[in-house]
Each structure stands twice: as structure tokens, then as C-alpha cells.
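Complex shown without one protein chain; remaining protein chains in place.
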Amino acid sequence: MLEVKNLKASIGGKEILTGLNLSVKAGEVHAIMGPNGSGKSTLAQVIAGHADYEVTSGAVEFLGKDLLDLDPEERAREGIFLGFQYPVEIPGVNNAYLLKAAVNAKRKHHGMDEIDAFEFLKLAREKMTMLGMDPVFLNRGVNEGFSGGEKKRNEILQMAMLEPSLAILDETDSGLDIDALKAVANGVNSLRDPERAIVLVTHYQRLLDYIEPDYVHVLSGGQIIRSGDKSLALELEDRGYEWVVEAASA
Amino acid sequence: MSTDPNNLESLVNRRYEHGFVTDIEADSLPPGLDEGIVRAISAIKKEPEFMLEWRLKAYRHWLTMQEPEWAHVHYPQINYQDISYFSAPKSDSDRPKSLDEVDPKLLETYDKLGIPLHERARLAGVAVDAVFDSVSVATTFKEKLNDAGVIFCPFSEAVIKHPELIKKYLGSVVPHRDNFFAALNSAVFSDGSFVYIPKGVRCPMELSTYFRINAANTGQFERTLIIADEGSYVSYLEGCTAPMRDENQLHAAVVELVAMKDAEIKYSTVQNWYPGDEDGKGGIYNFVTKRGDCRGDNSKISWTQVETGSAITWKYPSCILRGENSVGEFYSVAVTNNMQQADTGTKMIHIGKNSSSTIVSKGISAGRAQQSYRGLVRVMPQAQGARNHTQCDSLLIGKECGAHTFPYMEVKNPSAKVEHEATTSRISENQLFYCRQRGISEEDAVNMIVNGFCKEVFKELPMEFAVEAQALLNVSLEGAVG
Partner (left out) sequence: MSATAINQDMLLAVVEAMPGDKLAEARRAAAFRFAELGFPTVGQEDWKYTNLSVAAELGNEWLDAYVANGGQESDSRTGNLIAAVQNRIDAYWIILRDGFVDSNLPDVDGIRVSRIAEQGHRPLEGADAMSVFNTALLRDGLYVRAEPGAVPDKPIGILIIDNPENAMSQTRVMIDSGENSHLRIVECCLSSEAGRQFTNSIFEADLADGATLDHVRIQNRDEAHVSVNKLSAKLRRDSNFNHNSFDLGGALTRNDVNAEITGEGASVNLNGLYLAAGDQHIDNHTSIVHGVGPSTSEEEYRGILSGRSRCVFNGKVIVSPGADGTDSRQSNHNLLLSDRAEIDTKPELEIYADDVKCAHGATVGQLDETALFYLRTRGLGLDHARRIITRAFAAGTLSTLAVAECHDYLADVLDQRLANLIDAKQ
């Protein structure tokens, strides 16, 4: 589904990704871990198409299409979802309005009719119940005055509504208490599907107790320096990142 | 920069949609202004003597006045002798009795504007008094209003049919010597709307006027007078458009509102005069005096405006809160793009006990535009318990625009509570990226964010107008984000 080949990307002239390779297939859950500043968030932002990052070489293919040619909104409509580490507040813009506009933008892109207003509300309420969100959030401004946990739940709500083929969740677990973490994990697990891939970007192993990954990758210095299964995450938890970095440079 | 500025530029630079010129023979006076012109205007309109005298008084006073320079706007000197002070569609000599008699070309014009007088007015239950250049062309729904005892007619008709009301109220809120542009208007105003709502009557429909400047080199000087007698209610809508022209055109209107005891007037404006091109060529100079007098206890006047047009706007819809417990409101969205300049705001003069006022001003500045909020809240010594809250927010789009705030608060009563808050912000790259990651195009994202910013004001507009205002906002801001 997603093929990242020798990807190099920089911001403000500083190279962050230095030749990264990653292959994700439908139905898989990948966890990308690594120390601070290793390039985890950069990878997420580059795949989503943030213009601050300049791709200097390499390729990213998504479902056989060259992703780097597309605008951020086109990537989203093709089925890529980024759960933001810091979800953005948009005062005055109704949460439901943004959600509906996003759903319809995608449907239109795929030649479908706009979603029926009643259908939309019903669906949104369903998903909110699953995530333990109060329906009043639908009528609040996008992330406006939300707590950290509410913002992250709101991200998962959007993901659930948009049903992406590939979801990249950037530090979705940061700043969550245990109840919020469980609710978020629950939401993500309910979206696991043979047709869908999920990439978890995280600093800690904690999230992986609740969302079990098929593969774990260690990102350091802008490259994936080691890949393994779930046990790698536990080992990292135990021994920290240093040994992997040393082993890689040896 | 996560967003390509050029791309955003093209978003803002959508073309003015209403820039066509209707080819109707106009009956104009030659350019220039002297007592003869004032007398001619009065004569053409077959006005009674008192009106002519009032005009002449205003004209003579105007001669002694200086054009104001304090506003934060810049424009070349206006030569008042180059302007033609009267232009009526030729069919004026034979005024249409109903819509069927209205020049079809005129109706076509309204169609292009998206205001098909016929269907839309009827469907929407809105009575429309359309002022084309300077003369009221047609008023619909007269009968239904008649039944309710509501008078809604062109100003010139009211002068002849209801001289006692005109004599009593004209100039009672905005005196002829009030300011330079009001004095000029008092001398040469050509037409406008007149509304009288009798005691205890709730006007059965929203009243609406469309103003449009058409002929070249003409000034438009309409005059609106609305009187809501005791316990009555009226909601009045005003829309404005003008064709694209290279020269600047002058628009100097006066609006007077009088709300008696327990009466309420809601006055909404969507102003979309031609703003000039991206280099600032052409466009309307919009120098307007709007003032409401809450004369009776428990009266209320509410101004809502969406200002997207005009090269220069100079406008401060105000309330004199004379009655006890009277309420004044001002909700404003002003958009300036390209080379537009706007200096707009309100005055709330608290005289009555426990009078209260609310000001919500949302300014959006893009391109090389300059926008100022200028407001005065004055609490007189006798205004025991007066309250004001002002919220004044600016949104800046681009590096070359400006947003300024000049709020005056003058408080002479210790029991008054006056609060002013203001913020300035811009559309952040993060907000745009976030929306785009959810599959929403950049243009839609900008519109969405701007509409969110203006929400508090839009919810004050009658439903229909709100939709139109939103659309207008999107058009005005095309290409504005950088």
C-alpha cells in the first residue's frame, strides 16, 4: 500500500530524513519508534504533504500512485489520514461542519453523492459513543478549548468518519491519561481492517500494550535502523534506544 | 511557508461579479453644484416648499464646512463640481405602477445581481424598494403592508404624501449640519426609503431595499428614514452594488432611525459597492452617516453590517441611547482586500438609565488594504447603570495589509460598566494544513476559517442575508491568503 524508497527530506535547509525505506501493506499495523529528534514526526508530515518540508530525493508511492505529486488535500481524499500530534484549534468553525465537509470532499473525489445530513449525524453519534465523547463536541469549534485528551479523541473521531486506507497517528498517546488512552486505543482497534493499514508514531511502548503492532521500526538519524516484531518494542522499553543506535553504526 | 503564496493570491483575486452597466437612458442634471442645482432637484421631484427650504439651509451650511481628514484613509481630493447630482432612469416621468411596468432591462439588471425582484421577493416574503441610481423604481407588497398600516415607500413619495411625518422626523437624528457628508446629502439627496411602523405593529415581513449606482460620474445620495412608533417592530435589509468603472464614484447616504418606547428596529446591510480593481483604480467612495435614536424607554436599535465593497468606506452606524433600559447593538464584518480602505465602527451614546450596548466588530484585511475600527462609547453623567461590551477582532491575511483599532471610551458615571477587548490574529499555516489533511481544499479552508471568525456577526443576520453575506465574503477574499 505504502512504499517509501530512499526518502530524503529537509526543513529550512536541514536534512532530517536521510534515506528512509518503509513498506506497509494493507491490514498491517506498524509502529515507528525512536528517540526525540530522530525524524518520526517529519516522516508523518512529509507523507501528509506539509509544505515546510522539502523532499530532496527518493519516492513515496501510495496504492501505486506517486504521492509526492499530490496536494495535501488530494492525498487525504486518496485515503491518507494523519492524526496530528498537536491538533489545531480553529475558532468559530463548527466541529460537525468540518467533519461533514471532509467526508463530502472525499466522497465527491470518489464520485459519490454527498452524505445525507441525518445519516451523517447518526454515524457521528455512533462513533462518538464508541470513543466516549459527549455529542456536544459536534457543535463546538474545532478543537477550540478542548483538553489534550479531547483533542486526541477528536482526531480518532475524524479518522473513524473518514475511513482512511492508511492512518498515520503521530504521538497519539502523548498527554493522555489512562482512560483516554484506552478509549483512543479502543477506537483505533475497532478500525483495524484487512483493507486498512495503520502506522503508529510513538516515543513510548505504552500505546503498544493496547494496540498490538505487527512490525516495529526504530528510526534514528533519519533512517530506519532496525525492524522487528512486537518484542523489539519491549526490548527498547527495557534497554533504551542507545544500543540499537550503537549496533547500527558499528 | 507551508502554502504557496501565489496560489493563495489567486484565491483572493476573484473578479467583481456585479460589474456590468445597464444601458438605460438616464435623465441627468449636468455636473456641478450650486443653489440652482439644489432647486432643480427639488423641482424635478415636485417637492413642497418646506423641503426646498430645508435643502437650501443644508446647502448653505455645507459651503461653510471642511471635508473631514481624521479618518485613517487616503484618497485624492474630490472635486464636488465634477459630480452630477441627479440621475434618474428616463421612465421616471411615467412612474411604473407595478413590477410589470418596470423597464424589463432594469429587472434584468436585478436578475444579474441575483435579486430577481419578482420571484425572490415574493418567495421570500420580502418587500423590496429598489433604488436605481437615485430614484426608487418599484415597491412591492404595498397592499399587504397597507393592511398592517405600515408605510413603506420611496422617500420622494413620502415627502408628498406624508409631509407631517417628514417635517417631524427628517433631520431629527442626523441634523443637516451634522457633518460634511450629511450636509451635502441633505442638500442634494435624490431619493431613498421611508418607513413608518404604527404603534403596536409588528411589521409582517422584512423590508428590503437594493441600492445600485449606475450612471457614470454621478453621485448617489439616498436618504432613509425609519420610524418605529411605540411598541412596534421592524427588520430592514439594505443591499448595495455598483458597476465597474475606472473613475471613483461618490456615495454619501444618510440613514435616520427613530425607535419610540418599547419599539425595536433591526437594520441589516450587505454592502458590496464596486471596490476598484487590484491596483486601486475606480471604486466607490462610501461616506455614509447612519444613526439611530432610541428615543423611548425599552427601545432597541440593532445595526448589522457586512461590508465587503467600496474603495473607501467611512461609516459609523451609531445609537443614541436616550430611553431608560434602551439597547444599542452593532455587529459588523468588514472585509478589505487589494487597495481597499475602510474606517468604520460605531458610536454608542449612553444617556438613559440602565441603557446597554454591545459591539462586535470583525475586521478582515488582505492584500494591501488598510482597515480601521473606530468606535466611541460615551456614558453621560445621568446614565446610571449603563453597560457596554465591545469585542473587536482583526484577522490579517498577507504581509502588506494593515489593521488598526481606535476605540474611544468616555465615561462620566461611576455606576457604568464599560469593557473593551480586542485581538489581532491571522490564519495560521497550521490551520490551513490541518484542513487540507482532512481533504478540504485550500480555498474552502480559508473560507471556512474566515466564516468561523465572523460567525458571531452572521448569526445576527436574517437567514437569507446570512447565506448571501457568506457567499459575498468568499468572493471578496478570493486569492487573499499569503
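Order of writing sets the labels: A and B. Residues in every chain begin at 1.
Here is the rule we go by: a residue touches a chain if its C-beta (ideal position, glycine included) is under 8 Å from a C-beta of that chain, and two chains touch if they have at least 3 such contacts.
Because the structure is predicted, anything quoted here is derived from the model rather than measured.
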Report task. For the chain that is not shown, enumerate the shown chains it touches in the whole assembly. Result -> B
Query - Hidden-chain contact residue, picked from the options B:188, B:252, B:397 or B:432 - result: B:397
Report summary line: From B:172, B:358 or B:413, the answer for touching the chain not displayed is B:413
**Report entry** Chain not shown, touching residues in chain B
**Finding:** 70, 379, 381, 394, 396-426
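As a convention for this text, only the chains that are shown with their structure count from here on.
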Query raised in the report: Just curious, how far off is chain B from chain A if you go by their C-alpha centres, in Å?
Result: 48
Requested in this report: Please name which positions on chain B make contact with chain A in the complex.
Outcome: 1-4, 428-431, 433-442, 444, 448-449, 451-456
Query raised in the report: For chain A, which residues are in contact with chain B within the complex?
Result: 48-52, 71-73, 75-77, 81-82, 84, 87-94, 97-98, 101-102, 105-106, 109, 141, 158, 162
